[in-house]
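Missing here: one protein chain of the complex. Every other protein chain is in place.
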Amino acid sequence: MNFQEENAMDVAGKIEQSLCAILPIGAVEAHGPHLPLGTDNLLAERLARLLANRTNSFVLPTLPYGQVWSLQNFPGSINVSNEALIRMLYDIGESLVRQGFRIFAMLNGHLGNAPALKDAARLLYRDYPELKVYYFFYPGSKETIAKVRDTPSSHASYFHACELETSYMLYLAEEHVDMSRAVNDPPTIDLEADCTPTPWETFTSTAVLGDATLATKEKGQQIIESTLQTMTAIIANAKQRILLEREP
Amino acid sequence: MNFQEENAMDVAGKIEQSLCAILPIGAVEAHGPHLPLGTDNLLAERLARLLANRTNSFVLPTLPYGQVWSLQNFPGSINVSNEALIRMLYDIGESLVRQGFRIFAMLNGHLGNAPALKDAARLLYRDYPELKVYYFFYPGSKETIAKVRDTPSSHASYFHACELETSYMLYLAEEHVDMSRAVNDPPTIDLEADCTPTPWETFTSTAVLGDATLATKEKGQQIIESTLQTMTAIIANAKQRILLEREP
Amino acid sequence: MNFQEENAMDVAGKIEQSLCAILPIGAVEAHGPHLPLGTDNLLAERLARLLANRTNSFVLPTLPYGQVWSLQNFPGSINVSNEALIRMLYDIGESLVRQGFRIFAMLNGHLGNAPALKDAARLLYRDYPELKVYYFFYPGSKETIAKVRDTPSSHASYFHACELETSYMLYLAEEHVDMSRAVNDPPTIDLEADCTPTPWETFTSTAVLGDATLATKEKGQQIIESTLQTMTAIIANAKQRILLEREP
Amino acid sequence: MNFQEENAMDVAGKIEQSLCAILPIGAVEAHGPHLPLGTDNLLAERLARLLANRTNSFVLPTLPYGQVWSLQNFPGSINVSNEALIRMLYDIGESLVRQGFRIFAMLNGHLGNAPALKDAARLLYRDYPELKVYYFFYPGSKETIAKVRDTPSSHASYFHACELETSYMLYLAEEHVDMSRAVNDPPTIDLEADCTPTPWETFTSTAVLGDATLATKEKGQQIIESTLQTMTAIIANAKQRILLEREP
Amino acid sequence: MNFQEENAMDVAGKIEQSLCAILPIGAVEAHGPHLPLGTDNLLAERLARLLANRTNSFVLPTLPYGQVWSLQNFPGSINVSNEALIRMLYDIGESLVRQGFRIFAMLNGHLGNAPALKDAARLLYRDYPELKVYYFFYPGSKETIAKVRDTPSSHASYFHACELETSYMLYLAEEHVDMSRAVNDPPTIDLEADCTPTPWETFTSTAVLGDATLATKEKGQQIIESTLQTMTAIIANAKQRILLEREP
Partner (left out) sequence: MNFQEENAMDVAGKIEQSLCAILPIGAVEAHGPHLPLGTDNLLAERLARLLANRTNSFVLPTLPYGQVWSLQNFPGSINVSNEALIRMLYDIGESLVRQGFRIFAMLNGHLGNAPALKDAARLLYRDYPELKVYYFFYPGSKETIAKVRDTPSSHASYFHACELETSYMLYLAEEHVDMSRAVNDPPTIDLEADCTPTPWETFTSTAVLGDATLATKEKGQQIIESTLQTMTAIIANAKQRILLEREP
């Protein structure tokens, strides 16, 4: 169900059946020596496909640019502003409503996008209450993560190019991982870094927030499967509610 | 030279060598029964790869959403505003300057994006004169088109899902074309349509502006090669100028 | 039917009769040694008066500032941004709806204004579908131009202070033309100029894109009359449609 | 010194001599049965010409649209927002700096424009301190007004289509006044009207705030001459300061 | 009736009874050696409390930042833009409507806020006609001022840290006044200052526009009571109109 491979003559009926469009959104951003700049795009895209298969949804083309303020000074990072993201996501949502979609799931592979996604979702919620908008960033994976990880997290809310994210890549996009270059480089992140604008070059030179060498495909599989189940259930429930409302 | 497949450790030196980033930008839009919604994305992306190969440039991930006001009421179209596009393109350009690029070539597969691209380019020109910004929409193809086309154009400035665009697809993305569904449906476009907001459903039901059945891979090849030569020369010249400036 | 000469007590009834307001919009911009800076304003204004006479429309006061990015570095040019134009045109359109007008014809004398006019028209179309908005830039003149011009055009889409525009001035505002200073100065405009921000001083020192010495009042008359007929027909048809809708 | 009648070849030197550009700015707005909708434009334009003559300044083309919120529901009024005005005035000021002007005098014929003019002037002051920006609304006329008026003002800060403004018109644009339709219609304006948005239709049906029948050309002449002297002195002083700064 | 001291369980019913919310809005700005930076906040806040008592209204928390362009270069001044104020006031008004308020009285202690308040009020008037919005800056005090003041005003429209404002402070916030440091420092304000951006340091070093030594609590009392009566009457009338509309 790759949306852009459909043609205009057939697509209207399929939208009516599917009701749900999934937008992968990631970023182009430094991910250490062993992962590509497009890691967040790859993860979002592959996860979106799996989710689409399980929920009979359409996958929209990936929006591959995100807000990477913290890493913008690292080689290869491309940063776009919250304003640009919010406006574009709002416009996409507006078109989806017009096209007959009732669920718009933004599948986010990059935490830095979260505030923009939330704002865009709220604006759509205000103007198009008939559209259910989701912003997913590995929901429901917390317990599995706690179980499978071997090293503690370098930071309370974000992870990056580390044991976790590298495991996700090994499961979802193994051909883009070069484990021979994986490093163990957990930074010490000062409490102050959470209270003032802090580019990451002040505490890491590799952008690897942890021990990437401990990543395995199996860890990735377990975590990704747990979040996939969560997202699948949420979308399935949403569809059911919509269908119930439609019944006479 | 797929930019997002690079990693942060190696990319800085390669940027220094390459100097040029190519951004494919297209749209999700109705393209008749024989072409997919993502036609403009596919064309921009494949053309970008060819151009990158010939000019030693990087291809950035495709920006797959464009301004499709005219066709927004057709099934499958997703429209984003000029404001969203301008802002995102400006932000991308700003990051490219910071990353050391000196040429930013927007390879556009959708005419409706042209005003936004021009505006974004002018803003970058004002703020970052050291960055050469291009907006390419099949430049240098005019004479070849005049030579190879069998049917007249339906409109003085735009073509869509017709003999021409279908030929481009046959050459660049044949696996996405279903010639068995190609139609001949040239509309009559009133002069008034150029002077007042006119959604295309007022003059076409297929969105095919011409005779798609006459499309051939050979026509596509000739036209695409002519524009590729033009773009290749423009970028090669720009690089040479930059390198000359750098000489002591 | 000069709108600003009307008084508030009488104007409401006249609007009800006329239905159509014509806004001349031009620019202050270098036009060579033989034409004044206000050439585009003069052309828009005089053409508007002729069109108003033939269609029983009101002429609004001229909006004399336009987007002249390309020539902004020439002496005398005054450039305003697309944003300023779009906002002002939108506001004017909104007031016209409130005043009872049903047709808003922007008579444009300067090609650089075209994208702003189109955007403003689309915004009004979205918010005030009951208002028919036109953006006219010499529509319907193409064939006559091909017939009467003696020299080829310097560029595929724009003409400036040349055989054509000077002829228009000789027909519409002869007292502002000094043919003794007219020059023949066709530039060579590189294909690259259409693909990257290119101020005109890079290819012309006079801003005359052609041979102004070949301009004649007769050429001007033929072309202007052809576009006047086209615009008159468009407005007459629009009025008729509105009146038909109103019939019981 | 009508700016738009100049040509690009000669104008640069003249700007260097003159240094000062005067922009008439008015509005299209109901002015009772005896004055035209364009009263504020006519007054601004004619006053600008007189001021230009006395100060060797250029008169720019009139910006004929203003903020007429209070009267927007009266027949014939065209209202534009502060945002549109501010943006356009800022852009014009920016171009004037680039063209070599050092004084930008906005000659305002409509009080409703005052906040936008002040804001635009402050923005230019911040970004272009070398440009002296004035916003003139009959400065220095207070004492003469107190002397010549026969009826008290209807409001502490504004006057409209009344003894005063009609007198200005009789002096500056007599051919547009129809004194046979002048009325005496002073409204009672509640104190509350200054503390809450109050469209003028709530207290007047004619938009004449006073006794227009008492207007005379002589009153107009005295007041206009007093403000002209004030403005002439201000601009003359400003020029002198600029020239002194330039001396070695 | 301090709004923020209420709790959510009880407040809905009280809003239904009161209908009116008063927002004190001031500024942080230099006020000479004898008055504190927060003078305008203190005046707005205390006046708001008195008005609330007399009209059974709620006092909202003070918005303590205002537009102080003219004094922004004086020690201690904090300036916020019109845009920030307008947006925040609009948002507050929108919430008040949702909460069931029908009257939103902005009690302004700083003249520089006036344009922003007026603009915000007009936007709310357009979008929420059911909400009556007031912007109060000492309304109805003119005659009393003329009676009690001993020295003439330094400027036709503004007063600052002078006989008047110091008197207000002596009446409303005496504990914040240090009369031993009060000065008599009337500036000469050129007519030009009203026609061009003019920071106040060009004509005063103390920011005291007059003779603060003549201030007395009694003068303050008389003026403040007169404006309180005016505001009380306006709000009482507004409430009465709303209640009448509600009657069956």
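Chains here go by letter, A, B, C, D and E, matching the order in which they are written, and residues are numbered from 1 within each.
The working rule: contacts are C-beta pairs under 8 Å (C-beta built on N, C-alpha and C of every residue); 3 or more make two chains touch, one makes a residue touch a chain.
Because the structure is a prediction, the values reported are computed rather than measured.
S.K.: Shown chains touched by the missing chain?
M.R.: The undisplayed chain, in the complete complex, is in contact with A, E.
S.K.: Return the single residue from E:78, E:191 or E:243 that touches the missing chain.
M.R.: Only one listed residue reaches the unshown chain, and that is E:78.
S.K.: Thinking of the whole complex, not just what is shown, which of A:65, A:101 or A:136 touches the missing chain?
M.R.: A:136
S.K.: What residues on chain E make contact with the chain left out of this view?
M.R.: Touching the chain left out of view, chain E contributes residues 3-9, 11-12, 15, 28, 30-38, 41, 60-65, 72-81, 83-85, 87-88, 90-92, 94-96, 98-99, 176, 178, 181, 207.
S.K.: On chain A, where is the contact patch with the chain that was removed from view?
M.R.: Against the missing chain, chain A presents residues 69, 82, 115, 118-119, 121-122, 125, 132-136, 139-140, 142, 156, 191-192, 194-197, 230, 234, 237.
In this text, only the chains that are shown with their structure count from here on.
S.K.: If I list every residue number at the interface of chain A and chain B, are over half of them used by both copies, so same, or under half, so different?
M.R.: same
S.K.: Expressed in ° and rounded to a multiple of 5, what is the rotation angle of the C-alpha superposition of chain C on chain D?
M.R.: 180
S.K.: Going by C-alpha centroids, which chain is farthest from chain B? Tell me that one.
M.R.: With centres defined by C-alpha atoms, farthest from chain B sits E.
S.K.: With chain centres defined as C-alpha means, what is the inter-centre distance between chain A and chain E in Å?
M.R.: 49
S.K.: Where in chain D do residues touch at least two different other chains?
M.R.: As it turns out, chain D has no residue touching two or more other chains.
S.K.: Where do chains touch, given as pairs?
M.R.: Here the touching pairs of chains are A-B, B-C, C-D, D-E.
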